[in-house]
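Complex shown without one protein chain; remaining protein chains in place.
The chains carry the letters A, B and C, assigned in the order they are written, with residues numbered from 1 in each.
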Amino acid sequence: MGRSIYTDLALESREMNPRIDGVEEINERDGEISITRIKITADEAAKKLDKQKGSYITLDAPELVNRPLDLFEAMSKCLCKEIKLMIPKLGENASIMITGLGNRMITPDSLGPRVAEQVYVTRHITEYMPDAMDHPLRSVCSVAPGVLGVTGVETSEIVRGIVEHVKPDLIIAIDSLAARRASRISTMIQLTDTGISPGSGVGNTRAGLTLESLGVPVMAIGVPLVVYASTVAQDTIELMADETGLHNDEERLKALAEKVISEHMGPMIMTPKDIDSMVGDMSRIIADGINLAIHDMNYDEVKALIA
Amino acid sequence: MGRSIYTDLALESREMNPRIDGVEEINERDGEISITRIKITADEAAKKLDKQKGSYITLDAPELVNRPLDLFEAMSKCLCKEIKLMIPKLGENASIMITGLGNRMITPDSLGPRVAEQVYVTRHITEYMPDAMDHPLRSVCSVAPGVLGVTGVETSEIVRGIVEHVKPDLIIAIDSLAARRASRISTMIQLTDTGISPGSGVGNTRAGLTLESLGVPVMAIGVPLVVYASTVAQDTIELMADETGLHNDEERLKALAEKVISEHMGPMIMTPKDIDSMVGDMSRIIADGINLAIHDMNYDEVKALIA
Amino acid sequence: MGRSIYTDLALESREMNPRIDGVEEINERDGEISITRIKITADEAAKKLDKQKGSYITLDAPELVNRPLDLFEAMSKCLCKEIKLMIPKLGENASIMITGLGNRMITPDSLGPRVAEQVYVTRHITEYMPDAMDHPLRSVCSVAPGVLGVTGVETSEIVRGIVEHVKPDLIIAIDSLAARRASRISTMIQLTDTGISPGSGVGNTRAGLTLESLGVPVMAIGVPLVVYASTVAQDTIELMADETGLHNDEERLKALAEKVISEHMGPMIMTPKDIDSMVGDMSRIIADGINLAIHDMNYDEVKALIA
Partner (left out) sequence: MGRSIYTDLALESREMNPRIDGVEEINERDGEISITRIKITADEAAKKLDKQKGSYITLDAPELVNRPLDLFEAMSKCLCKEIKLMIPKLGENASIMITGLGNRMITPDSLGPRVAEQVYVTRHITEYMPDAMDHPLRSVCSVAPGVLGVTGVETSEIVRGIVEHVKPDLIIAIDSLAARRASRISTMIQLTDTGISPGSGVGNTRAGLTLESLGVPVMAIGVPLVVYASTVAQDTIELMADETGLHNDEERLKALAEKVISEHMGPMIMTPKDIDSMVGDMSRIIADGINLAIHDMNYDEVKALIA
């Protein structure tokens, strides 16, 4: 039954399966931000957690919903640090391709395209007018390939086509994520070296973007921005089942779940009312973090450049 | 316990209380649109249904979510007919004030302001350049007073202030509504002669706009655009309770409900992923319907005028 | 002929009429910002400059177009200082009404409504839950009355209606302005104690908002965001006339101007391509400045509160 409780967060998968082997977890703090490092090392664990083997870092700051500017800046800097730790040492001439996944016209799915817009691109300058830069910059480009339902082309096909021309040394993919708990919405950033898994993201329509499929290492950065209504129903039902010992009757529970979901929910998502501003905030935080990590500049330099 | 299942739709309140006196219900069809006329005649019934005494007409067309243009036009024309039936016979010189409630910057709450933008206003023409019109037009103005959290002023205060200057003969208020069932989102239009009740609307922050409070008759037109997550949880729990006979233990159910809601939901709303385009569609349908009803023109004349 | 060169900036009117009596001008610097204080003291001068008698302060920072964050903050703080100097000493219980003029749906005319959205309103808190505030706050409300073409009601009528209920001690009106020179677009903030003059603003459709018309002192804050195409043509023609001695033939020049304007321009406006982001920047700068000036808090406190 757990299958129908969906989350893109390794941290939540781990919570649901606390006692399995092949998973390492480390917890740290950086001011108001709590950092969780989960490493999935065994195939068995990957299967149980429904996540690829690899590293998942979560930056968690519940205070973000109150929108204090200094915490925005702290998150950007913390994200910058983690990106630098995760990316293979990149040389001066390394080229990076930012890839914003999702649908710009659907608010909770627009994180990726919005970050892509705000990243400070340099590839055209480094290629066509290298002398224009006062200090050396890494070559960065940024694309938003769109979603299958709007383009008619698998995102992975479009990305592969661009990759073959741009030949980046690293891809950083940004995506909106689905969480299990509403309390996680817009309070977390997840960073992973496993790329984008097929079926992840808001709407579960993503094709995979991975080292295997693209031939380039793919770092993925995501923010939980929705909870599927079906997850809520499933959770509620299981909770009730615990309370009522109904677990004896799996069949009946399944039927109940289907009844609730079909009657009340269809393909609904749960978001806070002010999701519009939350996506705006998180896209700025992530764009700032990426700009800081890729170009060795201070916060205001970058803000000035990308604005 | 039903208290925490919230709906702005008289039709849904009625469904939850099918067998009470002081309520008349008539069902009709107009092509793909099913029309339900509910009249609450007794105070007792009004209390039970948590709705003001008066008439509530619902236009229901589940096919709307598939966005066929001809159904959009049919809904506009049907809404037009119902508005004409409901409004007291208005003279040539009658003046009407459209009032778009809600927050333009929060997608599911932006229906009112969007309709207000699209209504064909004539008051400035009829007042300052009556000769400019090729055929006589009723005097129509249109305002979007904003929401308390953004303006710091009760919507009703702002509306009253404008009313005292504009002195309209009728107010038509447009608002986003909360439904109990997700299947109702963006498939229905509710029309009522009772005005806006305090605490209704997305976010429940509305102050009342009624004949009593404003001294002008108020017709209200709304569309269900969200379901409160707490409603879903409550519904799910009650359903489980029915299945498990847990109803014997009211206390335990209450505790459960609170646990689920606080853990999973906070002040979440449930919407379809493509709520952005749905609000756009419904605002156009309602603006067209109002324009048709107020100015005696055909569809294309009005579309041309308001575009 | 100068009549058809239109500007809302007292500073530009002054430039065009440098040698007239009844005008005082003081120039200062505050870091990258140059401050110009123009005081029109004589009726004759007011008539010549086509501006009301009173004080006009211009904050000018051409670097703004490059969008450095630290300059944004410096502008907000400088604006804050000037607002504090200009407003009559307001008591603890003074109430202020922000009024955002213009059309939210027309990019270069949306400054006012955008500032109104971002101002930190407190009136509802100070009125209904005074204990909720950790430190005392002035009572602030914020409205966006819309434009005549969309509402059908004179903006001044709507504002008067609200004023009669809210009874503020001061109104701060925000508006998009038209400049003579493109180089001024989005690089200046004009502050005046004369309120809003009839016919000013983008589209020249504003009705006046002044102490005389509302019975409340009105401070106006504006940013030049467009140049009328007719202004450009007129300027060009006069320049050519200077060069060619054509000034002898007034009639011919008039004819030429009309030919150019009707053939090439109609009611066109000139803006930079990225006006969308410029309006976004300036609205944030002004909202921050107002919040700082009204509530005695530091920059981050306010940013956190209003975000």
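Quick note on the criterion: contacts are C-beta pairs under 8 Å (C-beta built on N, C-alpha and C of every residue); 3 or more make two chains touch, one makes a residue touch a chain.
Quick caveat: nothing in here was measured; it's all calculated off a predicted structure.
Summary of contacts with the chain left out: across A:76, A:122 or A:291, the touching residue is A:122. Per the touch definition above, the residue from C:9, C:188, C:233 or C:286 contacting the chain not shown is C:233.
Considering the full assembly, C:183 is the residue among C:27, C:66 or C:183 that touches the omitted chain.
Counting over the whole complex, chain C has residues 105-109, 181-183, 202-203, 227, 229, 232-233, 235-237, 239-240, 243-244, 246, 252, 256, 259-260, 263-277 touching the chain that is not drawn. Where chain A meets the chain that is not shown, the touching residues are 104-105, 116-117, 121-125, 139-146, 148-154, 157-158, 160-166.
Going forward, only the chains that are shown with their structure count from here on.
Each chain gets one centre point, the mean of its Cα atoms, and the points for chain A and chain B are 37 Å apart.
Note: centroid distance chain A to chain C, computed from Cα atoms, is 42 Å. Residue positions 105 of chain B each touch two or more of the other chains.
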